[in-house]
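The complex appears here minus one protein chain, its other protein chains still in place.
Moving on to chain A:
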Amino acid sequence: MTQFDTLRARFPVLNRPVAVLVLLMLALVVVTVISLGTGGAQIAMGDVIGHLAHRIGISGTGIDTFDARVLDTLRLPRIVRAIVIGGGLGLAGAVMQSLFRNPIADPGIIGVSASAALGAVAMIVAGHVILGSFYVVVGPYGVPVAAFAGAVIATAFIRILSRQDGQTDAAIMLLIGVAINAMAFAGVGVFTYMADDAQLRSLTFWQMGVLAGNGPTDMPAMIIMALGIAYLLTLGTPLNLFLLGEAEARHLGVEVEHLKRRATVAVALVVGAAVAVSGIIGFVGLVAPHLVRLVTGPDNRYVLPASAICGAIMLTGADAVARIIVLPAELPIGLVTGIVGGPFFLGLLMREKKRRRL
C-alpha cells in the first residue's frame, strides 16, 4: 500500500477519473486566483475574485484602479501564458511518453526544446548577420519564429533519421533525440561563446525560461499552442493502443505511421511555440504526466487532459514563487521548476524503485 493507495481508499471519489479531472480544474482555478494576488503588490483574494467577476460581467463594480491595472496589464497575461504553456508542456510530455512507450520521454530529453532554444539563440546572436537588412523587417518576430523553426527542423530530422523501410522504431527515435539534444546544446554553447554582453543577458533568460513574455508578438505562438493542445487531446484511445506495441496498435485499427507523424509534428509545434514565448522550461513535461498517473492510472483518455491541467497548475504555481522569492527582482521560472521538479522527480523514482523490488 502506498500513500496514494491509502488516499484513494479513504476518498473513493479519486477512483473516478472524471472526478479527478474536475478536482484538478478546481485546483487550477484556486492556484490561478492565489497567483494573481501574489507578487510585488499584494492584492487581496477577494479583490482578485471581484475583479475577475467584473471582467466577465457578473458584478458591476470594479476594484481600486491601481490593483486593476496591475492585474490587467501584468498578471493576467502572464497567468494566461503560464496556463497555456504549462498545459502544452504537460500534455506534450504525456503524448511523448506514450508515443515512445517510455516513461522518461519528454520534449526536453529528445532535443526539441534545446533545438528551439538553439534557433532563438542563433537569431539573437547572429540574426543581423544572417538576415542582413531583413533583420529590421522581421523585428520582434525573428526570435520566436527561429525558435519555432528550430523545434520543427529538429523533429523532422529525428523522424527522417529514424525511418527505415517506411517504419519508425520508437527506441531508435528516442536515442536519436538524445543525440540531437546534445548537439543542440553544443550549438547553444557556441553562440553563447560568440555573444557580446548585452546578448548574453538575453541568452541566459532563454536558457532558463521566463514568463514575462514579449507582448502582442506572442499571440501567433499562443494560438498555435492552443490548436496543438486541442488536437493532442483527441489522441487518448489511439495512444492507449500504442502502449501495447506498434504492431498491436495496427492490428487494433490504428494507422500507426499517420499517428506517429501527426503526433510528433503537433508536439513539435506546441513545444516550439512554448519555447518561442518563454524559453526552456524543464521538468513540467516529465513530472506532470507521472504525477497524474499516480492518481488516474495509465489510461490516456484521462492522463492527457489531466496532464495538461496539472502542467498548467505547476507553471502557474511556480510563477507565483518566481515572482516573490527574490523581490523586487524575479527568478527565471525554469530555475524554479528545476529546483522544485528535480528533487520531486527523484523522490518519485525512489518510490518506484522500492515498488519494483517487490
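Heads up, the rule we're going with is that a contact is a pair of C-beta atoms (placed from the backbone, for glycine too) under 8 Å apart; a residue touches a chain by one contact, two chains touch by 3 or more; residues count from 1.
In this text, contacts and distances are computed from a predicted model.
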item	value
Record-based protein name (UniProt) of the chain missing from this complex, from "Beta-ketoacyl-[acyl-carrier-protein] synthase III", "Transcriptional regulator HTH-type FeoC domain-containing protein", "NADH-quinone oxidoreductase" or "ABC transporter domain-containing protein"	"ABC transporter domain-containing protein"
Of A:M96, A:V254 or A:V336, the residue in touch with the unshown chain	A:V254
Those residues of chain A which, in the complete complex, touch the missing chain	101-103, 165, 237, 240-241, 243-245, 247-248, 250-256, 293, 297-299
